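Here the complex is missing a single protein chain, while all its other protein chains stay put.
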Amino acid sequence: MSLLNVNNLTLQFDTDEGRITAVDDVSFELNAGEVLGLVGESGSGKSVTAKALMKLNPDNAVYGDQSSITLTLEDDKIDVLSLKSGKDLQVIRGGAVSMIFQEPMASFAPAISIGDQMVEQLRLHKNITKREATEISIEMLDRVGISDASKRFNQYAFELSGGMRQRAMIAMALSTRPSLLIADEPTTALDVTIQAQVIDLMKDLIKEFGMGILFITHDLGVIAQTADRVAVMYLGKLVEQGSVRDVIKNPSHPYTRGLLNALPKLDDLDTPLMPIPGDIPSPLERPQGCVFHTRCSMAEPRCMQSVPAYSSFGDGHKAACFVTAEQQGVS
Amino acid sequence: MNKAVKQGIDTHSSVSQALITADKLSVQFPIGGGFLRKKQMLRAVDDVSLAIPKGSFFGLVGESGSGKTTLGRAMLRAAPISGGSIHYSDGEVSYNLVDLPKTELIEYRKRAQLIFQDPYAALSPRMTVRDIIAEPLEVMGITKTREETDERVRSIATKCRLNLEHLRRFPHAFSGGQRQRISIARALVSNPRFVVADESVAALDVSIQADILNLLKSLQEELQLTYLFISHDLSVVAHICDHVAVMYLGRLVETAPTRELFRAPRHPYTKALMSAIPSLDPDQRGNAQKLEGEIPSPTNPPSGCKFHTRCPHTIDICKQKEPTLDHLGVEHDVACHRWQELSGPA
Partner (left out) sequence: MSLLSRKSKSDDSQALKEAYFTASQGQLIRARFRQNKAAMVAAWALTLMILMGFFAPFLSPYSPDIAGRDKEYENGAPQMPKFWDENGFSARPFLYTMERERSIKTNFRWVTTENREKRRYVELFVRDWEYSYIDLDWDLPGDFFDVDVKALTTDLHLFGISEGGIHLFGTDASGKDIYSRTLHAINTSLAVGTLGVLISFVLALIIGGVAGYFGGWIDSVLQMITDAIRTVPPIPLFMALAAFMPDSWSSETRFFFIASILGLIGWPTLARRIRTHLLTERSQEYVLAAELCGASSSHVIRRHLLPSFTSYIIVDLMITFPYVVRSETALSFIGLGLTDPVNSLGSLMQSVSKADVILNYQWYFIPVLFFIAFVLAFVFVGDGLRDAADPYSKSKK
């Protein structure tokens, strides 16, 4: 049963410099208990997509006519894009859908203790007393591995180290028992040994809470370790999607292949690093046709003229490329 | 532990000549305090001895608080040295960096340069690219005429694969990767021998990272450079460096040629660091050796071996006594009381 259905999501921004397309016709779905990785570099549109799920984009965002985001929560289907009033949005923001960010300092107000913020968040979404909220919060802090939870509850964000802050943010996000957790680069700012701890923690929590996670990152290694399925984005387009195993072992889009080749891998020190030639184009100058053709080694004239449709490479694995579709004899 | 318990430098003279050598180097900063409050000393670099061979691509790895950036800056005389010494010797000149007189310092600056991390902050938005690259030449008085300057700017820009027509543009016209190339060109225009690259690819997208790393590698061959490559990313270091030194909380814990280090790491921290890197193989999950606890604050480091609070193999002596750097093979040094017992079959 699909928890989240994103269909034909198109997002443009009206700026001084013109209309910029940030997300172009993106569709994917996420099931409960599943981790979907959303991978991309700068300008890929992954963060914007995530924010759209909670309608957090600025006012100059223009959604496409066909775009729809549907949340299915316990027999209640919510059309996110049509939500307007503050009260309706509150259900998704922090209630059924929670988000954790890259920079934990950004999530916590500096002058209010962590405990107070967690309690406030809880009471916004659930009708419980302050005492109950405090209990739940301290329990959550403990659950995420913060020692001395009741003491930390009263501390301020700056008193905690980076790793602990991130755990506290996870605790805060999960205290409302959301059905969908959006994690926007949650480990990017952490040291690698701390990152390993936090990834472990998240995997345990997924098993326990059974929520769906949309894990956004540029780090394919982290995705390989945590996600079930992965979607690769480039310049607003979703170029490849599939199970983690399929996409990493059999990448079917030149961009995915390029990314994997460019990554330094510890178990293969002899192969030289292969960059993807060229630079990521500015969103103001999106290439025509296939959005990747300007940097693709296999580009043909038709790649410049028309946008490739998705071809299926097996069990839920699809990619949008004319050439690989032909090579692998699929449609 | 009985054999050759020495600082590893002297025994390396048979291997390629060291360009720059740090001997028991310490760097500390006063922090906090005001008019009346007492200042605390933060030991960013604590008694580090390290030799960077000439022509090498030397990697320096560590997490936050490891002191790697400070060490790099100290080697460029951009951080206050509170103990120990640094020697620079490139075959033409030899300097003792600690008490360097001003005239010699100027000369040293021509030979030792820094590439910054953030391509967006490292370039002045008000100067054209040509001026940015030319600045070191003008400041250090290396070229005498404008033509000479232009000539050198063009030459290094071409080597860094920058389009010459773009020289009259301002930084806002360029992407992250291109800006980093401008940064590199600026660092190399004075023809240095020693370049410190401080997290120079950390802020770049993966596909661009590989490009810049390859550029650094090819420039090394072309211009006979020696790099000190500072990074938190062990996989990047593994691919591009020929030597690696691992730091933790201001101390050097292990140093070895890259292949050797990855084949047989000896220090528990090095092992943990390596296994913490998420593998790209989805079938290899849960093999990591997890390190518990947080990185201690550098202002309040643990006693004895600084790593003991998180080390899975701590025994009493680890809490009391700091391990010295033991030499265990060709250029392979490790600072751990128990490395011998802990290294089973590699």
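Labels for the chains are A and B, by order of writing; each one numbers its residues from 1.
The working rule: contacts are C-beta pairs under 8 Å (C-beta built on N, C-alpha and C of every residue); 3 or more make two chains touch, one makes a residue touch a chain.
Since the model is a prediction, treat every value here as computed from it, not as a measurement.
Colleague: Touching the left-out chain: which of B:I31, B:A78, B:V93 or B:L164?
Modeller: Within the whole complex, the residue contacting the unshown chain is B:A78.
Colleague: Check each of B:E135, B:D281 or B:E322 against the chain that is not shown and name the one that touches it.
Modeller: Of the listed residues, the one touching the omitted chain is B:E135.
Colleague: Of the residues B:S49, B:T69, B:S190 or B:T309, I need the one that contacts the missing chain.
Modeller: The one listed residue touching the chain not shown is B:S190.
Colleague: Taking the full complex into account, what residues of chain B touch the chain not shown?
Modeller: 35, 76, 78, 105-106, 109, 113-114, 116, 118, 120-128, 132, 135-136, 139-140, 166, 168-170, 172-173, 176, 186, 190
The working rule: only the chains that are shown with their structure count from here on.
Colleague: How many Å are there between the centre of chain A and the centre of chain B, using C-alpha atoms for each centre?
Modeller: 33
Colleague: If we count contacts the way the header does, which residues on chain A are in touch with chain B in the complex?
Modeller: Answer in residue numbers: 41-42, 161-164, 191-197, 199-200, 218-222, 224-225, 244-245, 248, 258-267, 269, 272-277, 279-280, 282.
Colleague: Inside the complex, what are the residues of chain B that reach chain A?
Modeller: So the residues of chain B in touch with chain A come to 63-64, 175-178, 205-211, 213-214, 232-236, 238-240, 258-259, 262, 272-283, 285, 288, 290-292, 294-295, 297.
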